[in-house]
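Taking it in order: structure first as structure tokens, then the write-up.
With one protein chain removed, the remaining protein chains of the complex are shown where they sit.
== subunit A ==
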Amino acid sequence: ASGAQGPALVEGVGLGMAGADSDDSLYPIAVLIDELRNEDVQLRLNSIKKLSTIALALGVERTRTELLPFLTDTIYDEDEVLLALAEQLGNFTMLVGGPEYVHCLLPPLESLATVEETVVRDKAVESLRKISHEHSPVDLEVHFEPLVKRLASGDWFTSRTSACGLFSVCYPRVSSTVKAEIRQHFRTLCSDDTPMVRRAAASKLGEFAKVLELEYVKSDIISLFTALASDEQDSVRLLAVEAGVSIATLLPQEDLETLVMPTLRQAAEDKSWRVRYMVADKFSDLQKAVGPEITKNDLVPAFQNLLKDCEAEVRAAAANKVKEFCENLPEDSRETIIMTHILPCVKELVSDTNQHVKSALASVIMGLSTILGKDNTVEHLLPLFLAQLKDECPEVRLNIISNLDCVNEVIGIRQLSQSLLPAIVELAEDAKWRVRLAIIEYMPLLAGQLGVEFFDEKLNSLCMAWLVDHVYAIREAATCNLMKLVEKFGAEWAQNTIVPKVLGMANDPNYLHRMTTLFCINALSEVCGQEITTKHMLPVVFKMSNDQVANVRFNVAKSLQKIGPVLDSNCLQTEVKPVLEKLASDQDMDVKYFAQEAISVLSLA
């Protein structure tokens, strides 16, 4: 792939030096090399991104002996340059002479793995992991593993954090003596003085456990996990939670109870809310990892506690998991557990004091109806949905409305429609335009579920009212909404219910409303089809070409350009063309401009 870049670049730089004796192909490369040290970051970045071209021109030998040493020392550069460099070096194996020489890439990546910028370090580690696979087992022990050791025992925590991500890639491919050393290094980093390194170790613990032999998982990893999970800093403890989930997937069921569960139980009741939050956030993964029995005995009470946690952030995270947790409960006892243990907590959350908790719940609660079935939904869930539909916080109501489809499948929407309507109307008239915008976006969905009759009766007037909203974004969304409704209900419905109202606005004294007519026509012409467009819309557009406001007139030109493709050619020639020609000689510059543009786009000239 890198070979293909070379010639392309040569053309790109464009040699203007005809007649020079020098090798023309050298020039663009020379420019790239010089720009590696240009003052302008953008040019340096550009050169780094074409590093493969430079290497290709230099050949493998000079790349190894000259280019890489230079790059190793250029870690003073800006982050974006270093980031690009770290990424490039991950794909450099062929350019230094293949797997045999891949270890030459280690020095520059090693220095990049010690810079202070996390994204650069992470990219360097990613590239190191990538090229580790290209090392032969011997090279891995001779070159790669010593590098990991150097990083792991570096003076600064930046290098030690980087080391944490490299153990798991070399472990499977080294001899058992080296394996023992690697395990020892990892252990040391898990009890490092700085919390930054312990965090890095904690976040890689799960990954490292996966490549270890089961006996070492049980002996080494469990003790490290237990230690990290009771670290004095909660920033470390919270990362141990995820490791715990990974470790649980590796262990046989009978060991989980003694080796992992005590620590996880302790995490779910940690003094720090951030740790409990993490448990709540990872709850579904945890549930899958520990299996049905432990779920029934341990996780259900733990989940109940998280739903009742004193910190709102934790309750919100747990509330988000309600549906997933219930779904994954063992089938034989699912309904009983939900009805007796989970639902009582959910009921309390419906009237939580914190709106984020309520809105998190509202985004998943409807999903419970498919799990519990029709009768339970009507009896137990429906009152909750209705309560949330009346919630003071618009976000809660919106979340319920946006998930109506789940309920629709189970009990049909009719059960809800009486309460739904006031909720929708209230949101439709909310003082915050973003709330109005959000409900408009759910209209087509609602219309589909409620059916055309209900819509005509109750919601149509709302949709029309949005067309004259004082916020442009709402008028624009309302226009788009009309189009989607027509797609759902068909052209005939449009002709009877929407089009007359839209066209009526063409006579509105407010020019902004007159323009809305044009925007609606733009959106509707295609879905309504040629007949309605020609017969009903076009005359109104023509009439508006005489509007006294120039903005309306040039929007007429734009509309004609837009609806032109829907019209037949005869109509275009005999009716549209004269109107556009008249507009093209308008006094107003913009009207002229858009009329001319329409003429040329519609090829009427």
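Heads up, the rule we're going with is that contacts are C-beta pairs under 8 Å (C-beta built on N, C-alpha and C of every residue); 3 or more make two chains touch, one makes a residue touch a chain; residues count from 1.
To be clear about the criterion, contacts and distances are computed from a predicted model.
Mind telling me which option in "Insulin-induced gene protein", "AP-4 complex subunit epsilon", "Serine/threonine-protein phosphatase 2A 55 kDa regulatory subunit B" or "ELMO domain-containing protein" is what UniProt lists for the chain we can't see?
According to UniProt, the chain not displayed is called "Serine/threonine-protein phosphatase 2A 55 kDa regulatory subunit B".
Can you say which of A:Gln233, A:Gln253 or A:Thr340 touches the chain missing from this structure?
Counting the whole complex, the residue in contact with the absent chain is A:Gln233.
Out of A:Gln42, A:Thr118, A:Thr258 or A:Ser600, which residue would touch the omitted chain in the full complex?
That would be A:Thr118, which touches the missing chain.
Write the list of subunit A residues that the hidden chain touches.
Subunit A touches the chain not shown through residues 17, 20-23, 26-27, 29-31, 33-34, 36-37, 57-58, 62, 66-67, 69-70, 73-74, 76, 114-116, 118, 156-159, 194-196, 199, 232-235, 270-274, 310-313.
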